[in-house]
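For reference, the structure is listed below as structure tokens.
Here the complex is missing a single protein chain, while all its other protein chains stay put.
Presenting subunit A:
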Amino acid sequence: MSTVSKPQQTPDWRAFPDARGHFGPYGGQFVSETLMEPLEELREAYQRYLKDPEFLAELDRDLAQYVGRPSPLYLAERLTRELGGARVYLKREDLNHTGAHKVNNTIGQALLAKRMGKTRIIAETGAGQHGVATATVAARLGLECVVYMGADDIQRQSPNVYRMRLLGARVVPVSSGSRTLKDALNEAMRDWVTNVDNTFYIIGTVAGPHPYPAMVRDFQSVIGREARAQYLEATGELPDALVACVGGGSNAIGLFHPFLNDADVAMYGVEAAGDGIETGRHSAPLCAGKPGVLHGNRTYLMEDVDGQITETHSVSAGLDYPGVGPEHAWLKDVGRVQYVSVTDDEALSAFHRLTRTEGIIPALETSHAIAQVIKLAPQVRADGGIIVNLSGRGDKDINTVARMEGIEL
């Protein structure tokens, strides 16, 4: 049986990053000089407000009344029976306002922006989920909002583009480079360096320069804090394993972080293997990339022998990113978290499986985590339990799924 481990028996995995934003050799601040002072102001504000009772009370109130937290920890009984192993619990981030975990972070950063006196919000987005979550909080706070999105992603995700526009955001197509998420991030950085006086850049995942990876993690850790308490309450013990998909890694670190010092809890981060790791057409930098520097931090990247960033592939736009948060790079190297990958086909089949057994349509990103649970549950003791982060709902993906199956909607 897993028990609550005593922190002094294990290294303190939760004490990172260091003062300059390093997780071992990863993370840091690799940006042009113009952004160094603005990042310092941001770090200072974030560290101050995360200890400020008034700020925290406002954040908690918004998370409860606007987002709908706490999200339920749901025992998926039919799926558990079918898999014939450990009990499978779903942490229902899909039930949040806007339908994914992304809003936990945009609420937090937008409140920070307001405290810092910024009047303009910018963001990058791939699938459009982070863009929608940003446009949503900007509308609520009456802030100007500009979202950068790869020109190809705008084509692929047109319903989310329209949602952002309904919410009053300006969606700017990015046609440089590979015309996807990484290029949108480049363009948002260029906007920020130009308009840094009045603009707050809300990054959507645990990437970017310090303090973003730590700050986004802290805002997303509400997922793991709730899940840990809910699981303990329901079972009186800790889970055997945690599973989450990894794009940039924000929903995964949000679930994992509060458990990192619980030595008996295994953790699986699931990357997108696309057509298969061996084909080279994937988005799995931790499983198949190597360390390098991109978007302000050192981490595992998909890159060629010359250090150029290579194109990624995944059926899910939210996992289609050549980098990954630096804390994950470090957790991989120290062996605290296992990183595995799941192909497009496996994810698609998991998408259908969860939909049919539990009546929950998961996002394609999330379907990667479900596919891993399908492999894992039979290997875990039958009276044990697994928590999987149900990071988002799949309504946004029904066109993609239908198209892949040759169905005209």
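Keep this in mind: a residue touches a chain if its C-beta (ideal position, glycine included) is under 8 Å from a C-beta of that chain, and two chains touch if they have at least 3 such contacts; residues count from 1.
Note that in this section contacts and distances are computed from a predicted model.
Colleague: Could you tell me which of "Phosphate transport system permease protein", "Phenylacetate-CoA oxygenase subunit PaaI", "ABC transporter ATP-binding protein" or "Tryptophan synthase alpha chain" is the UniProt name of the chain missing from the displayed complex?
Modeller: Choosing among "Phosphate transport system permease protein", "Phenylacetate-CoA oxygenase subunit PaaI", "ABC transporter ATP-binding protein" or "Tryptophan synthase alpha chain", the correct UniProt name is "Tryptophan synthase alpha chain".
Colleague: Of the residues A:His295, A:His328 or A:Arg353, I need the one that contacts the missing chain.
Modeller: Only one of A:His295, A:His328 or A:Arg353 touches the chain omitted from view, namely A:His295.
Colleague: Taking the full complex into account, find the residue in A:Pro11, A:Gly280 or A:Gly307 that is in contact with the omitted chain.
Modeller: Counting the whole complex, the residue in contact with the absent chain is A:Gly307.
Colleague: Can you name the residues of subunit A that touch the chain not displayed here?
Modeller: Touching the chain left out of view, subunit A contributes residues 20, 28-38, 176-177, 182-183, 186, 189-190, 193-197, 291-296, 298, 301, 303, 305-309.
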